[in-house]
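Only one structure is covered here, and it is reproduced in the block below.
For this depiction, one protein chain was excluded, whereas all remaining protein chains were kept in their positions.
A, B, C and D label the chains in the order they appear, each numbered from 1.
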Amino acid sequence: AEPADFHIAGILAFSGAYGIIGKDMRQGVELAIADRGGKVLGKPIRVSWEDDETKPQPAVQKATRLLAGGAQMIFGAVGSASTLALQSLADQRKVPLLVTISADDKITRVNGSRYTFRTSNTLGMEIRMSLEFAKVRGLKKIYGVAADYQATRDGWTMFQTEAEKLGIAIVGIDFAPLGNRDFSVIVDKMAKSDADGIAVFVTGNDAVTFLKQSGQVGLGRTKVQFGPVLQDETLAAAVGPAAVGVYSGVRYHFSYDSPANKTFVAAYRAKYGEFPSSFAGEAYDGISWWLDVVEATKSWDRERWVDAFAASTRENSLEGRKTMRACDHQAAQVGLWGVVTEGQAPLPPLTMKITNVFEPANLFDTCS
Amino acid sequence: MTGGALRCEDIQVAFGGLKAVAGVSFAFEPNRLYGLIGPNGAGKTTLMNALSGHATLSGGKVFLDDRDITRLPIHARTRAGLGRSFQITKIFAGMTVLENLELGAFAHRHRVQPFWLPAGRFPRVREDAEKVLEQVGLASLAHMPAENLSHGDQRALEVGLTLLSDPRVLLLDEPLAGVGHDRLEQAIGLIRRVVAGRTVLLIEHNMDVVMQVSDAIVVMVQGQLLASGSPDQVKANPAVRSAYLGEDA
Amino acid sequence: MTISSRLGQLIMAAVIAGMILVPLISRSEESLNLVSLILIWGLFAVGFDLIFGLAGMLSFGHAALFGAGGYALTLLMTKAGLGFMPALAGAGLAGAAFAFVLSILALRVSGLFFSLLTLALAQLAYILASTKLRAFTGGLDGLPGVPRPELFGLDFYDNRTFYYFLIVVFLVGLAVMALLRASPFGKALRAIQANAVRADQIGFNVQRLRQCAFMISGAYAGVAGALLASLMFYISPQMLHWTTSGDVLIMTLLGGKGTLLGPVLGVAVFELLKEELSQITQHWYGILGLIFILCTILLPSGIAGLFAGRRDKGDAR
Amino acid sequence: MSTIVIGLSLSFLLFLLAAGLTLIFGMLGVINFAHGALYMLGAYICYQIVQWTGSFWIGLALAPLVVAGLGAAMERLALKPVYDRDHVYQLLLTFGFILVIEEAVRLVWGLDYKQVPTPDLFSQPVALFGSQIPSYRLFIIVFGAVVSALLFLVIDKSRYGMVIRATSSDSDMAETLGINVSRVRTFVFALGSGLAALGGVVAAPLVPIELGMGFSVIIDCFVVVIIGGLGSIRGAIFAALLLGMARALGFTYAAEWVDLITFSLLIVTLLTRPAGLFSRKGRAA
Partner (left out) sequence: MTALVLKDCDVFYGKAQALHGASIDVADGEVVSLIGRNGAGKSTLLKAAIGLNPLARGQRLVGGVDASAMKPYELGRLGIAFVPENRRIFPNLTVEENLTIATVMGRTGPWTLKRVHQLFPRLEERRLSGGDTLSGGEQQMLAIGRGLLTNPKVLLLDEPTEGLAPLIVESLIEAIRMINAEGVAILLVEQNLRVPLKLAQRQFVIDNGRMVWSGTTGELQANRERIESLISV
């Protein structure tokens, strides 16, 4: 028997470290659902939103409950740790898990989870963008700071190896505890070094803290600060004027020039009165793609959805063409790179300007 | 039962610069009751703390029946037969008087506290407790939470808890302080009865009582022994009179 | 114990039993999950209260014991290839062993300083687990795929079967604890809380008793941690974070410390409130806070106090 | 050299964060878990004042006052009825405060980041010992030193301090000596809350202002309070200096070990001087 509705378990962070992200993602998803008349396979779409407090345990707990109540898929989570935890649950229960924000490379890997798909960026591709940027910008000496966390440590190792291959010298690296609240000593060391580039492999609160404190000594005046996920409009607003001139990878941007994006941004602004954040954009993009594929199967068989999605390509995604790689369930896509600038109304006062668009070929390893 | 012999050699206890006990040596002979007197702050309680393990010694040794117990922890001294009461009452608040006493009996009867049977299944413990309850005159208050007792009744419970470990050497720190006028005779009687067959060290400021019950008296002043001897000898000692008793005593 | 408080105990037991058996009637998977959580945290809280409510030792290090159990089960099963039951026993042992190590340091002090030292030691363990011991713990990302039992040919990956398993473990744990608390050992712990100097003086080996209690409590925490990891199929150092210790403390206080069933009640109310409030309103967080505040002011000895005729005897000021 | 200056700024920042906690802890015997929430509230209110008036300094002056007022209300309404009970119940209470304060902040300011810019006066770095030292850091050092000196004089040295300490150990007896105990308690809790907010205001230009900010500092505060010895302002100053310097050195040579260094320091202190560096032992019998 067909279920009464298409029930999605939406596990996002509405509180905790990433609490601010959940709301935007939810808005993106709700717009995507509204765009298709609220239905898929002829049944109404129902999303149960749950707050994982940016912690894996509640994420699993709440997802378990929703799946027990008959949810057909999971959408989320935000933090990579939560997502990784949800993966084993999804495999266990054989329900699809759609990821549109968590960036840890481990989430999509060859022979990884059959049921997990990611339509958004990986940290790996963002680190490649950082490398591409260092190359394009002609940086010679780089001082780095990275969070003492597996994914950023791995990312840094890769960055350092590749950079040294390109003849870029790494003059220093500090691993700061996650959630560090004082970077002044590290900033001082950086200021005293002869580096021309500062690679900042931290994100969220730590990124804001770093940039606020480096701003107090004017580090950005003499050196270029950049990082894979260092800034977006939300974080820049938290940093203030010191953010101007900082380069960062951008997951999605409302200024990206594509027909689909123009329509989306207009609709989003009309509905919510603000520009869509990268979280809203990625969420909208991912869920629209997924629902279209589900619709096309004309079936309620989850295995059919998974097979179909693994082989799909989206020509008209917000960021142009995206290809789902059957080998690791990661969507290959372009990489956006930008700089924080002062924006004119109606843009936010600090807004990202896209400076580079890197091609997927440069950002993804081939996989078989 | 016979009382144990307690001996201390050059005991010293210092708190910062203050020498509360400054080299006390004394041998307490078995089966005798010693009254320990001296001005306030002379170091009587501290000496007792040194004997029972509640003070850290900066020098000296304590022997119980020729066994060196200087480094023994408090509970082990109790098990070795050394009991004491405190000047500042220490009872188990939140429990009834009877429960207080039962705990004393459990501690005394069991080296490892049984965890496989409910506490109610130990009739002998209850008997022990009830016996002491009677002795210290608290029978009518058996089920009163101990912290609700009046001051004098708490003092009685304090002494009762000490008796349960059936010590061979008994250290009593002002057991009669706070005991009512009406009960004094009874309390002295109790002391006389329980001391039989034990070695007792009694601190007390009520001279009538001390002189009446002690076999010998030890006088402490400023952390040191000033005099010792029979009650009459001590009473007659001029140094003791001027330091402690006052002329009209 | 007065008649009315015995009646109160009975009512409380009935309430808890009713709550635990709800899934049998409702057949809803959601309540199944909720009750499973209550059983596991209930076991944790019951163990916690042995030292907190009885011996008066407020440990802020129980998160580490909880986590140690979880990791012990995970590693013993996935790396050492042990079966579930031996691994669960291993988890209990790990909790006790870790408690032993903590106790060597933390029991040198008492009162508030014990709390603070256990907090510091557990935080140290948390930091180590989340940074330096990544190879074993999976770092902050944790380890997914914690297994469940394979016994008597039953499918414990089925939540209902696992729930029955949890009931058995919980009841055994509860019964053992009931005996411990009523035994002279339990009385001695109460005595230590009431007056440690006196307890020592009448001949209780206070340090040893405290250490034993701490280790038993650690074993409960270890088993509970292992069961939680298994229920979630997931474990991370987050389990070792001091907030986990805070949670179990809050639950115990809410339910009523110093009683056998109070902590379980606290766990149940806490989990139910979280679950239900978050479905009703976005502002559940604040409402939960208000409820805590009101409970503190209005219920002097926790929710269990509603059932008891008078203050629990061990609950000394 | 620059490490020392930065270390000093870390120290005094730590002191400002922890002062209110140690005060309430030592003087009222209340472990105020809501300290972090009050700290956060201070930062948010400062943000709001800066939005309205454009001046950080007005924020610095007013936000602690507002929060102190709130602290007074919390004490009167919630804490007062439970003083006579086992202290642990206050944990549940202050835990409740955290949730309520966080909810209120979420309702008023929402989830997104706020920021308070560095005040103009201190926005430029100064060259010192071959480093560019943010002048705001120098401000923190001076301001922290002044606040710590004031607190030391008031709490450890003055009659008020004596009254407060007496109230904390035996309120009934203090009351018979003519001390209006409930007013003293309210005052102390208000002062402690105000100090928490002051910490939040001073930290505001340095860190992102968001809901989790209070949660993340509370452990640091505890470390300072414990090392210093509960309730001793002198101890807290000393502990903050020790810790600040240790962290500055840690960041210089081994950043990833900083947290471990902090906790090892704490554990060593507790093992050698269980009651903190500045503690005094009473008698057991």
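Simple rule for what comes next: a residue touches a chain if its C-beta (ideal position, glycine included) is under 8 Å from a C-beta of that chain, and two chains touch if they have at least 3 such contacts.
Since this is a predicted model, take the numbers as computed values, not measurements.
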> In the intact complex, which of the presented chains make contact with the chain not displayed?
Replying inline: B, D
>> Among D:38, D:163 or D:266, which one touches the chain that has been omitted from the display?
In response: D:163
> Which residue, D:60, D:181 or D:267, contacts the hidden chain when the whole complex is considered?
Replying inline: D:181
> In the full complex, which residues of chain B touch the absent chain?
Replying inline: 15, 18, 37-42, 44-46, 87-89, 137, 141, 148-153, 156, 174, 177-184, 186, 205-207, 244-246, 248-249
>> Under the stated touch rule, tell me which residues of chain D contact the chain that is not displayed.
In response: 159, 162-163, 165-166, 168-170, 172-181, 280, 282-283
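Basically, only the chains that are shown with their structure count from here on.
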> Roughly how far is chain A from chain D, going centre to centre by Cα mean, in whole Å?
Replying inline: 36
> Among the residues of chain D, which are close enough to touch at least two other chains?
Replying inline: 106, 256, 259, 284-285
> Which chain C residues sit where two or more other chains touch them?
Replying inline: 127, 131, 197, 285, 315, 317
>> Can you tell me which positions in chain B touch chain C when the two form their complex?
In response: 52, 54, 73-76, 78-79, 84, 86, 90-96, 99, 102-104, 106-108, 110, 113-120, 122, 125, 147, 161, 164-165
>> Please output the residues of chain A touching chain C within their complex, sorted ascending.
In response: 14-15, 50-51, 55-57, 60-61, 64-65, 68-69, 80-81, 84-85, 87-89, 92, 104, 106, 148-151, 177-178
> Which residues, counting only chain A, touch chain D once they are in their complex?
Replying inline: 14-17, 19-20, 23, 148, 174-177, 179-182, 184-186, 188-189, 191-192, 205, 208-209, 212-213, 215-218, 234-235, 237-241
